[in-house]
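One protein chain omitted, others in place.
Moving on, here comes chain A:
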Amino acid sequence: MDLHFGDSKPSDEERAAVDALLGPPESSWEGADRSDADLRWARGGRAARDRRDLLLPGLHAVNDRIGWISEGALDYLCRRLTVPPAEAYGVATFYSMFAVKPRPATVLHVCTDLACASAGAAELCAGVEARLGPGSGVGVERGPCLGLCERAPAALAVRAGDPVRTAVSAPATVEAAVLAASAPDSAPEEPSAALAVPQAGQDGLVLLRRVGVVDPASLDDYRAHGGYAALRRAFELGPAEVIREVTDAGLVGRGGAAFPTGRKWQATASRPDRPHHLVCNADESEPGTFKDRVIMEGDPYALVESMTIAAYAVGAHQGYLYLRGEYPRALERMSHAIEQARARGLLGDDVLGQGYAFDIEIRRGAGAYICGEETALFNSIEGYRGEPRSKPPFPVEKGLFGRPTAENNVETLVNVLPVLTMGAQAYAAIGTAKSTGPKLFCVSGSVDRPGVYELPFGATLGELLELAGVRERLRAVLLGGAAGGFVRPDERDIPLTFEGTRQAGTTLGSGVVMAFDDTVPLPRLLLRIAEFFRDESCGQCVPCRVGTVRQEEALHRIVARTGAAAADDIALLREVGRAMRDASICGLGQSAWNAVESAIDRLGAYE
């Protein structure tokens, strides 16, 4: 490989930020001063290249410290890791949280997505921009869902430095958001995670039973509330029996694809090549989704324990927790939980004294919805652009670092705890025959008590809306987030199961339920959805890269039109949408037309 580094030099601070992650450079080959020994040997090369996966953490390190990534900093990082600068530049420009041009050290991310839009995000942005104009030292960036939809509208302030400071403001007023950005250290504490769980403390909860009940910082408290019973049972059973329990329980993936978890684990466990990996997808970026955040903030040890069980079952000794870049508190709580578990022998070389080695590394995403797609997530961890790979081969064969990998999202994994503590039979008795167990729903929008709800599969949409306090004059419900579909307010009988929603011609997706009353202009919502997909398309394949642009253009043209005046463009949308669904590489392009189509067909959006 010919590596060519320009002559831009890192500043001392940029160098320090990179060295804090990678340790000091050893030779001039990777940026240290030249020593006599350097004349005789070269360092870097293959050994450094094997650390390519530190590229994303390295970019974070610089971006966190300086606020943006300069040429000198990028080149220095590339030298340390033997990564070609062109590739690293391609990676840095892929993520929306990174900047490769100078920008203010403090950035205020203001959500303009669906729940926030209907809670006044536009006024919030305008107000904030008026107060934090040029010269304020704060950059205001409008962006997609921050995963705080139950407290919409939401804003997240990030101030670069050592350490980086963050502050969340939600529900945000102009005052509070400006305060968070101008003094992140003195901004008020976020409310407890339990406030996102209106059912907190109620009897009968399975997945959410500890949220708001245990101290998320205390491992002892977790154990006092039944923690680590499931892992003990797993060790008693052995890996094959754990997989059998999970299979018998009928657990399927909660991320939207509804693939049987036991089958995925079995397929990974049985591959002869080693090592196997476990990846927990905590990159929930579906607009309207925040359940993973609430679990990680409210019951972090539950995720540590369930990742340990999953890894044990599939024969992995290393687990990666790919955590959304926009979740500072979840990051802090998970890091703390992992450290505590390690200190107490629940992670490390000898988990629970059972001679089984497992550890978890956290990898932070950097603002890319597409990285929630499992293969894009692998590329992202490996230090490549977060572009989906084409399948086959499937991750169970060739996943992270080309090895057999089991990838599950947070909700799926925490379901493993009750599967093991209750036993497969009792677990499978919850819900319906085809959709077993409890399910989490993220309810937001025009309801009185937005938040994460837990219901057995099979409850109806109406029951859920009732719980959340649906308001008068409901106009539409979006199921499954931007990639899901709209249903009419009178379709409250739809059972919330995979098969029930499918039968009703819609999808459960990841469990998003967003309610909109008739004050929310539907065409604007659809436009926002189109804008979201256009922004988040990775750009790899033509149907999605160009199709999402054409979709947004057509929706702009008809935003105020109806009937015959909109008919041409609706026909065009259908044609483009069909090709996107049929010919795109991954689920993003394949589902980018779902919500709009459902709004036209079910809600009569432009009639």
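Observations, loosely collected:
Rule of thumb we're sticking to: a residue touches a chain if its C-beta (ideal position, glycine included) is under 8 Å from a C-beta of that chain, and two chains touch if they have at least 3 such contacts; residues count from 1.
One rule holds for everything that comes next: contacts and distances are computed from a predicted model.
Chain not shown in the complex: UniProt lists it as "Respiratory chain oxidoreductase", one of "Nitrogenase protein alpha chain", "Respiratory chain oxidoreductase", "Acyl CoA:acetate/3-ketoacid CoA transferase, beta subunit" or "Sarcosine oxidase subunit delta".
Only one residue in the set A:13, A:26 or A:87 touches the chain that does not appear here, and it is A:87.
Screening A:32, A:362 or A:546 for touch with the missing chain picks out A:546. Only one residue from A:50, A:518 or A:575 touches the chain missing from this view: A:575. Only one of A:166, A:584 or A:598 touches the chain withheld from this view, namely A:584.
The missing chain lies against chain A, touching residues 1-4, 6, 71, 74-75, 84-90, 93-94, 100, 368, 385, 390, 392, 534-543, 545-550, 553-554, 557, 572, 575-576, 578-579, 581-585, 590.
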